[in-house]
Every structure is written in structure tokens, then in C-alpha cells.
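The other protein chains are all here in position, but one chain of the complex has been omitted.
Coming up: chain A.
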């Protein structure tokens, strides 16, 4: 069995390069595969956590955990084990050191095996810490003010059982099996320390996080994420995405706040809405994705024009209507089969990163929840917020160390 042999190894080499500093970059071209192909590894170590400005992969498995141990040292030990497994899996290796078939025959394998033969597939694993964690382990003094539970918005139909969580892992990959494999192995390593609270599979990214990516469509059939923050807009990212020194506790400097919302779409009623009304609700054309009254997708919407209705989604969500709030959206379409009435149980698993939800998601959603004409066709059914610290520079560090020690 040789899952990910060459590419996985190259991923490690690349990671070595990134952290090594004084190395001859000119030698890279031969062993390192062309970046952007679906099989490649994304470096695990770096200044930022991967999976935020990383060009959005095609698939998602998002999982939230409750911490069930009372002992800080157990939590620390698990986070250290998680980090080692995450570094291996993102490089295309097995979760454990002996792998799915290399261990002692009397022992259960230290990797579950369903990713044998699969390349790294751009897997990123991004960790976040939820507000509920900070009531324990002596963490109260380290809780950022920005990390408050989201308020209730008008029309919310939030199910607490699929909301919140002490920890989260966002696993993104170009192959769903690789993402699921990662979450499954981390959940297994965490048994006794954490318990899965809820998880969500997503297919079909609904946002572009890089100018190199075309804008995909959500399940309403519209392009989604046209005006997203993009990896290349570094000045905007510094202003709107990354937590700066002085914003809050040091352990979050260089990190970002993650908001997730599971948004059920009333697919069947939307589908029998006229094209004109659909476009009026969104404020963009369905084909090109241009703001109404303009011609091309990336044209700036003319909000002084009557072409875009007062309650159109694009107007209400626009930065100029929300004190210049900008988000890096990274959501995925989901379909959880059908419900008991035969309706598609589908929608958008909304994910957004930002420097401070109080100046990002909260004002935007307040405006949308009150006025958006799209509300007739959507229900927000789950909600969560997490603090995602900066990346790990090298293997002597691990997830959560700066927070918990």
C-alpha cells in the first residue's frame, strides 16, 4: 500500500523549506509538484493556520467537540497528539506512526485506513476554541472580548444540539474521503478527553478565497462570494481578517475569529420563484452574477441606483452599509438527504473568518436578519463562534499551547 508516497513526502520537504529560512529556493522546482493540483499537500506549519486564506478546497468536514475531561494536562496531551497527527495527515501520511497496516497484528491500527492510496488532496486542519471552553481550566482571564456567544438574531431557528462547542476542527480537502478520514482519526485520538458535539459535511465550496479561483454557485444557483476578501489582498486582510497586537490577549495575535451558521434553504419554494424575483432578492443577475444595473460580475454595485432594491441581499451585506465590515467567507453547500416531507434538506454551511465578529459578522447579520428579502427562503439552524489562533512555526509547538500553558 502506498498512499500518497511521492506527494506526501514532497509535502514534508516543502514544509521543511518554509520553516528552514536560509535554503536554496532555486532547488524547489524539481521535487515539489506544481501547486494547485488537487493532490498536493498544503504546508501545515506557518505563520497562519492553513485553511483560512488557503484557496478554498472543494470539500468540508467540520466538527465541534465538547471537552469532557476536567484535567488540563489531559487536554494538553490530547492537543499535542492531535497536532502530531494533523501534521502527518496534511502531509499525506497515516495518522499514527505505524499506519493502517504496519503495526503489531494484535493491536488495532493507529490509522483507520480509508485514505490508503489517496494523495494529501490539499487537506487543511484548522483548530478553533469556543467561548464555552473559557469557563474552565483557569482560562477566564484569557478569553478575548471578541469571543462572545453570538446574539440571537431576528428569525433565528437555532438548534442548540448542533451549535456551539468547546473546540472545532475545520477539515477541508479536495477529496471528501480525506477530510472525513482526518476528522475520524482526530475524534478517535480525542476519546475520553473530548466528545463530538456535532459535525457537518459540505460539498461544493461557495466562496473563492483567491483571485485565482472562479466564483462558485450556492444552491440558490447564484454566484456566491464575489466580493469576498481574497488571499492576495494582504492590506485588506491585515485590516479585516487577522487579529492584531493589542486587539486582545496575545495568544490570539495573528489569528482570526470563525463564525459558522448552518443555513437551511427552502429549496422548493425558491425554485418556483420567478427569475426576476430571484435576481431582485439577491441583487445580482443569475447568469453573470453582475450587480443589477451593471454588466460584469466584479463591477461595483451602484447602491445609489434603484436597480438594487432596498431589501436586496447584496445591498444589505455591502461593506458601505455596515461600517465597512468585511469577511473572509469560506462556506460550503450541504445536502443532508431529504426531510420527512420529501423536501431537500439542503442549504449553505456558512463559514466566515474575521478580525472581530463585533465589527464583522454581527453587524452584517443584524442588518440581514431584519431586512433581507431572502429571509423568506432561508432558516439559520445552527450557530457557532470560535477563536482560531495563529499558525505553528515548528514541531516544538502544538495547538493550544500558548493558550493553555
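Convention: contacts are C-beta pairs under 8 Å (C-beta built on N, C-alpha and C of every residue); 3 or more make two chains touch, one makes a residue touch a chain; residues count from 1.
Here, contacts and distances are computed from a predicted model.
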Identity of the absent chain, which is to be given by its UniProt protein name, from "Monocarboxylate uptake permease MctP", "Molybdopterin synthase catalytic subunit", "Lipoprotein" or "RNA polymerase sigma factor, sigma-70 family": "Lipoprotein"
Touching residues on chain A - with respect to the absent chain: 1-6, 8-10, 12-21, 23-24, 27-28, 30-32, 44-45, 68, 80-81, 84, 87, 93-94, 96-108, 116, 188, 191-193, 195, 393-398
